[in-house]
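All protein chains but one are shown in place.
Up next, chain A:
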């Protein structure tokens, strides 16, 4: 019973949060709602006995990624409302029809997969974190190392992209401000 109540509560809250993200005109509201939705999704992970992923979801998504977004938003003008005009109705309708078809395919997919077998079956009386450690460092060792290299590349790319010419740009702005003041 507890599981049912928790599932429906988290489902309603997550859908509400993500609808706010999609529909809100204010970037800050959208970001806060996204952070809330991420935490509710970690609730699903705890319900599904995936404690490790639940903790990773909170730490990485609500901690690192949302902090990164918040940091990036300091560069943009977020107090202004996001103006969005639909350019062509035809493209929108085509995409809506395509997404409806995709939804049907997603919901019908379990019908075709009645013969799914477990590749790495879970063992009784072994904790989730322990099992993930065992599988991650035996069967998924190469993807794990590749993910580490990918994160390193992404980190270097982020540093190089965001910090290049940062001081130069500030100097230009200062000069512009100085010019305006001089012309006054």
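Convention: a residue touches a chain if its C-beta (ideal position, glycine included) is under 8 Å from a C-beta of that chain, and two chains touch if they have at least 3 such contacts; residues count from 1.
Definition applied: contacts and distances are computed from a predicted model.
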* Structure fact -> Answering from "Electron transfer flavoprotein subunit beta", "Multiple sugar transport system substrate-binding protein", "NADH-quinone oxidoreductase subunit K" or "Carbohydrate ABC transporter membrane protein 1 (CUT1 family)": the UniProt protein name of the missing subunit is "NADH-quinone oxidoreductase subunit K"
* **Contact footprint on chain A, counting only the chain that is left out** => 3-4, 7, 11, 14-15, 18-19, 21-22, 27, 30-31, 34, 37-38, 41, 44-45, 48-50, 52-53, 56-57, 60-61, 64-65, 68-69, 72-73, 75-76, 82-87, 92, 95-96, 99, 102-103, 106-107, 110, 116, 118-122, 131-132, 135-136, 139-140, 143, 147, 150-151, 153-155, 157-162, 164-165, 169
